[in-house]
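Here is the structure we will look at.
Removed: one protein chain of the complex. Kept in place: all other protein chains.
Take a look at chain A:
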Amino acid sequence: MSDRPEIVFRARGLTRTYRSAAGDVQALRGVDFTAAQGDFIVILGPSGSGKSTFLNIVGGLDAASSGDLWFKDHHLTALDERGLTLYRRDHVGFVFQFYNLVPSLTARENVALVTEIARNPMTPEAALAIVGLTDRADHFPAQMSGGEQQRVAIARAIAKNPEVLLCDEPTGALDSATGVRVLEALVEVNRRIGATTLVITHNAAIQEIADRVLRFADGRIVAERVNASRKAPAEVSW
């Protein structure tokens, strides 16, 4: 890694307008944003502030109404459905609030689901080792606790060695102690594979573990803070 980490994301004037019967809803009103490789960014903001919309656009799940978004040299806002699918497949790891594991597959198999289609994956076992679930590899989701399921989801997200890890409320469904373990896993992954990590949360306590904190309100980034020093997940609680 050089002294000046590579810029991974560049966004200029991103907007997103949803049309509905009740009138247009402006979810994003012009967001400028950059992120460098290995950045661990926490995004805070109230419901409806546009943070999830922003994450979905960054993750290639949604398309901006206007503005430009670049991932390295990929012009994401110019890609079609197919191009976005490939972008997600090759570069992005997702962790969701409700884990979204396949109930009919074991932990190992849920991870293998992704490694089978990725270009440069680690083994499912290696991914599970990173999140500390080696001994649970052959368990089905129904046999695991919520925290364990979320760590499987993280293993699944990182197994492709993604350049970007996007997490939407990864601890939202978990109690504090379990949440800490999940955050530890995220930090560990961020450190080990150097993926640029964006974590959305309602939980302000989590901001302490980030390099940078973005605060969304009313479809815009209203505040940005760089943490001089990051706390370890174990040091925060809520």
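Descriptive notes on the structure:
The definition used in the following text is that a contact is a pair of C-beta atoms (placed from the backbone, for glycine too) under 8 Å apart; a residue touches a chain by one contact, two chains touch by 3 or more; residues count from 1.
Convention: contacts and distances are computed from a predicted model.
Its UniProt record calls the unshown chain "Peptide ABC transporter permease", which is the correct pick from "Multicomponent Na+:H+ antiporter subunit G", "NADH-quinone oxidoreductase subunit C", "Peptide ABC transporter permease" or "Imidazole glycerol phosphate synthase subunit HisF".
When the missing chain is restored to the complex, the residue among A:F71, A:F94 or A:F216 that touches it is A:F94. Screening A:A78, A:I117 or A:A223 for touch with the missing chain picks out A:I117.
Interface residues of chain A facing the missing partner chain: 52, 56, 59, 61-62, 82, 85-86, 88-90, 92, 94, 96-98, 100, 102-106, 109-110, 112-114, 116-118, 138, 140-143, 156, 168, 173.
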